[in-house]
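Structure record follows, encoded as C-alpha cells.
Note that one protein chain is taken out, while the other chains of the complex remain in position.
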Amino acid sequence: MAILKVSNLTKSFKGLTAVSNLHFNVEEGEVLGLMGPNGAGKTTVINLITGFLKPDSGTISWHNENIAGMKPHRIVHRGITRTFQQARVFPNISIFDNVIVGLSQSDQTRLFSAPDPKQRVLDILKFVEMKTKPSILAKDLPQDELRRLEIARAISSDPKLLLLDEPVSGLTPEESDSIADIITRLNKAGITLLIIEHVMRMLMKVSHRLVVMSSGTKLSEGTPEEVRKDPLVAEAYLGKEGEELA
Amino acid sequence: MVLQILISGLLLGGIYALMGLGLSLTLGVMRIVNLAHGVFYALGSFVIYSFVVQAKINSFLALFFTFIIIFFLGIVIERILLKPVRESEMNVMIVTFALAIFAEQCIRLGWGVMYRSTPPFFRGELKIGQLFLDYQRMLAFGIGMAIIVGLVIALKKTKLGKATRMVQQNYEMAMLLGINVNFVSMLVYGLGVGLAALAGCLLAPLYLIFPAMGWTPLLMSFAIVILGGMGSIMGTVIGGFLFGLTTLLTSYYISSGMVNVVPFLAMIITLIIRPGGFFGKEIF
Partner (left out) sequence: MMSKAEVKGRNPIRAVSVFLLLCFAAALPFLTQKQYLLHVIILANILATFALSWDFLAGFMGQLNLGHSMFFGIGAYAIGFITMAYQIPPILGLILGGLIAVFLSFIVGIPCLRLRGPYYAIATLAFSQVLFTLAMGLPKLTGSEEGITKIPKFIVSIKGNYYFSFFLLVAAVVALKFLFRSKFGKRLISLREDERLSEAAGIDTSAYKIIGAAMSAFLAGVVGAYNCYYHGNVTPDMLSISLTFSVVAVVVFGGIGTLYGAIPGAYVLTFLNEYLYFLMNYRLLIYALVIMLMLLYSSGGLLGLVRERLKVFENGNTQSK
C-alpha cells in the first residue's frame, strides 16, 4: 500500500527546472532508493516533500492528505522526517540535547517506549550506536558520529517515513556498513525509508526498490536488478559521470 | 502650496538618495551591516561646521576637505575594526553599533551638546510665482545628483568600478579572477561612509546639528535601500525621493516632531510585505 504518492510534481528556480512532472510512490514498509546523477533534482524532491520548498504544481499525498506546501514542523508531526546532505546538527549544544529537542511528546511511540524521556534519548543513541558520551557538544564530533546523531535526531520524533539525504557520503566502507545496518534495523522495526545516495554499493544492498531520476524527471524504476539492467540508466550515468553501477 | 512641498521634497530626496547609495555600497559590496553609517553623516555635518564656522573656510572647499577626511577615516576603520570581524554577522553589527556610540560620544565631547546651525553655501532664494526655492536646497540637490551620476559612470566605465560591481555580484568569483577584494572593500567602505558624510555636509545648513543626529539618517538609509532593493541604483534613488517627499509631507501636515515616525513605519511595512524591496533583489 502506498503511503506517499508524488504526482505531477514540478518546481523551477528562476527559469531552471529542478523537478518536472515527477510521479512516484513510496510503499509502506519498504526502503526506496532515490538515485541519479548530480543535478537530477533528488535533494529538491526531499525539500518539496518535507515542506522546505513549495512546489509550482503537483501534489504530495501522505495518507490521502496533500501536504505540498505545508510548513516543515507540521509535516514532522504527521510522521515524515529527514536528514540533510551535509550532516546538520545543533553545534553548540550536547549530543543529548540535540536529540531531546525533537523528542516526540506522545506516549505511544512505536520504537522507543521508555516512559522517561531521558531514558528514551539514551535508547535512541544506543540504537544508532553512538560511541561518544551524550554530554559532549555536537560540534566536536567526527563525521560518522555526526551522521549517527542526525539519524538519532530524525527518529526522535517517531516518524513513519524517514528521508535520508546521502547518509554515508564521506564515510569509510566500515562506517558505511554500520549506517546501512542501522537503516536495515530501522526498517525491520517498521519505519519506511527513502534514501538518496551516490554510494551504489550501500544503496543496492539496503533498497527494496529504486527510483532513478535524471534532469528532474523519473527515468526508471524497479528492483535493483531491473534498474541495473536498464540501458537508459547506464546512459544517464555513463553519459554524465561514467559511474559504475555495481 | 502642495507644489512647494513636492518640489522641496524632491530636492531633499536627492540628498537622501546620496546617503542611501552610500549604504547600498557597503551593504551590497562588502555584505556588512554598517550601523555606523548614520554617525558618519553626523560627522560630516560637524566637520563642515568646524571648517566653515570656526575656521572660516569657503563652503565648497570645506565640502571637499570633509569628504577626504571622512573617506580616509573610513578606510582606517575598515582595516582596524571591520576586517577582523567580517565573518560573523552578529559581531559586525555589534562592532559597528559600538562604533556609532563611540563616535557620537566623541562628537558630544568635542563639540558639546548644543544644537548648532551652519550657514548655507549661498544665501537667498529664487521666487517663481508662488514658489520659493532657496539656493541652498537647489545647490545641494545639484551637487548630490552630480555625485550620483559621477558614481554611476565610475562604476560602469572605470576598471575599479567594474571590479567593484564584480565583487558585489559574486565575491568568490571576483577573488578567483584575481581582483584584490580587500582593496575594493577598503575603498568601498571609505566611499560609502564618505557619501554619508557628504549628505551630512549638504544638509547641515538646512537643519540644526546635534550629536545624536545620526540615528535617523541611519534608519532612513536602511529604509531607502530596503524599499529600493539591493543592487539597484535606480531603486535607491527613487527610494530617496520617496522618503524626501514623505519627510516633508509629514513635517508639514502632521508635525516636525513626528518626522521620524512616518518613514520608519514605511520601512517596517516594506519589510513585512516585500523584504526584497520593489526594484532590486533581496539584500540577504
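For reference, chains read A and B in written order, and residue numbers begin at 1 within each chain.
The rule is short, and it goes like this: a contact is a pair of C-beta atoms (placed from the backbone, for glycine too) under 8 Å apart; a residue touches a chain by one contact, two chains touch by 3 or more.
Just so we're clear, the structure is a prediction, and the values are computed from it rather than from any experiment.
Engineer: Which one touches the absent chain: A:Ala2, A:Val101, A:Ala189 or A:Leu232?
Structural biologist: Reading the full complex, the residue touching the unseen chain is A:Val101.
Engineer: Out of B:Ser88, B:Ser117 or B:Asn170, which residue would touch the omitted chain in the full complex?
Structural biologist: In the full complex, the listed residue that touches the missing chain is B:Ser88.
Engineer: Pick out which of A:Val76, A:Leu111, A:Val128 or A:Leu219 touches the chain that's been left out of the picture.
Structural biologist: Once the missing chain is taken into account, the touching residue is A:Val76.
Engineer: May I ask which residue of B:Val33, B:Ala62, B:Met213 or B:Ile238 touches the chain that does not appear here?
Structural biologist: Hidden-chain contact among the options goes to B:Val33.
Engineer: By the contact criterion defined above, which parts of subunit B meet the unshown chain? Give residue numbers in ascending order.
Structural biologist: Residues 33, 35, 81, 84-85, 88-91, 93-95, 97-99, 101-102, 104-106, 109, 215-216, 219, 222-223, 226, 255, 257-258, 260-261, 264-265, 267-268, 271-272, 275, 283-284 of subunit B touch the chain absent from view.
Engineer: Considering the whole complex rather than only what is displayed, give the residues of subunit A touching the chain that is not shown.
Structural biologist: Subunit A touches the chain not shown through residues 50-52, 71-73, 76-77, 81-82, 84, 88-94, 97, 100-103, 117, 133, 135-137, 139-140, 153-154, 156-157.
Keep in mind that, in the parts below, only the chains that are shown with their structure count from here on.
Engineer: What's the distance between the Cα centroids of subunit A and subunit B, rounded to whole Å?
Structural biologist: Here subunit A and subunit B have centroids separated by 49 Å.
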